[in-house]
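Note that this complex is displayed minus one protein chain, with the remaining chains in position.
On to subunit A.
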Amino acid sequence: MKFMHRFNKAKTTQSILPFRLNVLLILVFGLFALLIGQLAYLQLLNGSKFQAEVDRSDKTVISGNVPRGLVYDSKGRLIVGNDPSSAITYTRSGSVKTSDMYQIANRLQKFVYLDDGNLTKRDKADYYLADSKHYKKIQALITKGMSDDEVQSIAQSDLYNRAVKYVSNHINLDLTPAQEQAALIFQKMSSASQYSTVYIKSYHATPKEVAEVSEHQIELPGVQAGVDSQRSYPMGDSMSSIIGKVSTEKQGLPDDRVNQLLAEGYSRDDRVGTSYLEQEYEPILKGSKSQTQISVGPNNKLTDSILKYKGSQGSNLNLTIDSQYQKAVDSAVKQTFSSAQAAGVAQYSDGAYAVAINPKTGAILAMSGVHYDPTTGKTTDDALGVINRTFVMGSAVKGATVLGGLMSGAISPENNVLSDEPIYLPSTPVKKSVYPNGTFGALGATQALEVSSNIYMMRLTMREGNAKYTPNKYIHIDQDIFKKMRANFNQFGLGVKTGIDLPGESSGIEGPTMSDGMVKVGSALDESYGNYDAYTLMQMGQYVSTIANGGYRMKPYIVQSIQKSKNDGTLGAIVNITQPQVLNRVGFDSSQLNVVKTGFYNVVHGTGAWTTAKDLADVSPSMAGKTGTAQSFYYDPKHPDNPNPPSTITLSMVGYAPANNPQIAVAVVLPNLSTEKGNYNLNLVKNMMNAYFGNSQSDSE
């Protein structure tokens, strides 16, 4: 009744007010209930979810570097070590501001002197703007005439970029030496991401610098004295081209692999093997980083840090190479090449290369090379040339040709005599051997190897290719003759990658097989005695090892075993020993092999006038082998169109010893000499054999 009464009288304010105030109270109640409802939803229903979110996002795992693994030779001598040295590091905490870093850099500059690094204009501008007074001033200048709305609409990063541009163009950025130092330090500090550590002075900080930094620790938050290490090579650097390089702190990750490496957990300034052994065995050498879980409290303060994993030092590599023997081979190679230089026959040469392999396992005993650049006249160490330089090797490959003929049935151990008449092709110089025409009327396979008959190899190839020969007429030969010959060579490792555990191996170079729709017969005949396709010296080593060990193509390897380091730095357990690996078995029988082995033995121990390596007959224990001579022309980069380029001779040799039970197989090459005289290939092999057996004798004594 009263309610109705009020409703009817609802035209005066005074009577409406109490009711409306109650509506207001209900409104307040409703809105507050809404708040409580949403709070219940957040805190009661989803509280655990948010708690999990808090726990997740505020913990970070940071990793710390561990020493890189070392490299030892087969006798346990250290080849590659780590040389620790004092360094100055900076760790960026979560809450540090640019202006703080600016101050630290200015203070640190008094104690530390950086002699490397250069400042770009941008770096200088960054340094200039890191002073907040400067930044405010520049900001005011570049936003002059803009309304506040416009300034608001510019993103902070954009504003900063404009400021940098303005500073580079309008401000004199000539820094005093002290400022320059501070700018260099600032540049390094600002490259650190949150909680990461960078080296301000990565190597050879002086004891004085370390002492002063430690003394002023309090005013230099984040700056510390630490340890940095660089690779050292206590056995000299003759093998440095095989061992390869590690990127420096400054270089950081190599550009071409940066994304892959980042995905593998590297950080941008990590050291990583960038070439050869260091690159190939990177996962083993790098070790595993220590992991520390840090908890980040409010305002990005570090509240807690727990070492989750201590990390482990990189494992060490034990090489198959004996550094003593390696040194001997090195000096033999250098000596041989300098004697060729002294004789004046090396002006177009590429240098000299040698490799020694254990033929039974494929273990590399030594690999060495010098590279000569005819255009500059400079000689450089180039052991790696053994696997990445290819040369036309000449007659040294004839063992594979003869075994191919035997396996194909073109000749047999019992019946292998072929005519030694020179071969006449239309508009081609006569195809003959080194010795004068008519020296031999006909030759067996063994003797053909001993005197290095090219004619025998060509006739054998013609027989294999069902060729019909009429002098001075085009020879029709099977279309697949190249395929057949190369398939045979490949079985021995010639023209295919050897599979060595180093990156960057070449597979050799194959010449063209067809010309005007016809098989290049002349080239096919050249191929038979090694004067057409080009091979690496490592392939030659693999080929001769395959003959020496009875037909097993062994994968060459340079790392004998992988050994852990204990945390105190001493050697730990061996985790992996490289097992010799047979890549393929060449299908000759022992009587067929015997033909070639006898031939190779006679190359050294034969008594004929044209026996090619009689000089090596006195090597003890007695060895077998095959020499090679290839003719080619010097390609002069300065006169590429010279119609009469200088002709050159490549001298090579493969061999093994002892002949009856080979323990070492060697291959050498001296490419592009000016003469075939001088026996440089024989001398080099002799030195290598003597050094090897002299060595093992003295060791066993």
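We adopt the following convention: a contact is a pair of C-beta atoms (placed from the backbone, for glycine too) under 8 Å apart; a residue touches a chain by one contact, two chains touch by 3 or more; residues count from 1.
One rule holds in what follows: contacts and distances are computed from a predicted model.
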Omitted chain per UniProt, picking from "Beta-lactamase", "Chemotaxis protein CheC", "FtsW/RodA/SpoVE family cell cycle protein" or "3-isopropylmalate dehydratase large subunit", is "FtsW/RodA/SpoVE family cell cycle protein"
Can you say which of A:Gln43, A:Thr206, A:Ser408 or A:Thr675 touches the chain missing from this structure? A:Gln43
Where does subunit A touch the missing chain, residue by residue? 10-18, 20-21, 23-25, 27-29, 31-32, 34-36, 38-40, 42-44, 46-51, 53-54, 57-58, 95, 148, 151-153, 297-301, 303
